[in-house]
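All protein chains but one are shown in place.
And then chain A:
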Amino acid sequence: MGRVRTVVAVAGVLGGAAARTARAVVARRWAARGRGRDGDRAGHWQVVTVDRPPEQVLPVRGWPEPLRRLDGSVDVALRAAPGGRGVELAARPRPDATPSGFAAHLVGDDPKLLVRRTLWQVKQLVEAGEVLRADRLPTDRPARPPG
């Protein structure tokens, strides 16, 4: 597994009865923790649904780069989405971890927003094959009148 701490990974990573048990446990904790008393400190789970099978979303060997960047600072969970919609990928900042580096700086040191953006990037990468980049970055030259 990757170095990101995983609460649990289900279907496709665990098999059979173990997966079913794990799914039930996670579903309960996932729901409870988001709203629990420690909810604010730990932060809500951020969740995106990815329209692909679990082994494509979180491959056992080498996790997608956007997620690896959050190394050690998030809990990650995965479960099957109902109705054949792929999987629900969840992550939550760990209460004891503070994100660092340029990525965190860009989102104003808001770990929840960083986690949310990272999940969207994982989804884009898995579904569309690339993380969309903006046309212009704040560091680009500004426009000037013609001539």
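We take it that a contact is a pair of C-beta atoms (placed from the backbone, for glycine too) under 8 Å apart; a residue touches a chain by one contact, two chains touch by 3 or more; residues count from 1.
What we mean here is this: contacts and distances are computed from a predicted model.
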- The chain not rendered here carries, per UniProt and among "Glutathione-dependent formaldehyde dehydrogenase", "Sulfatase-modifying factor enzyme-like domain-containing protein", "Glutaredoxin" or "Tryptophan synthase alpha chain", the name "Glutathione-dependent formaldehyde dehydrogenase"
- Residues belonging to chain A that touch the chain removed from view: 49, 51, 85-86, 113, 116-117, 120, 123-124, 127-136, 140-147
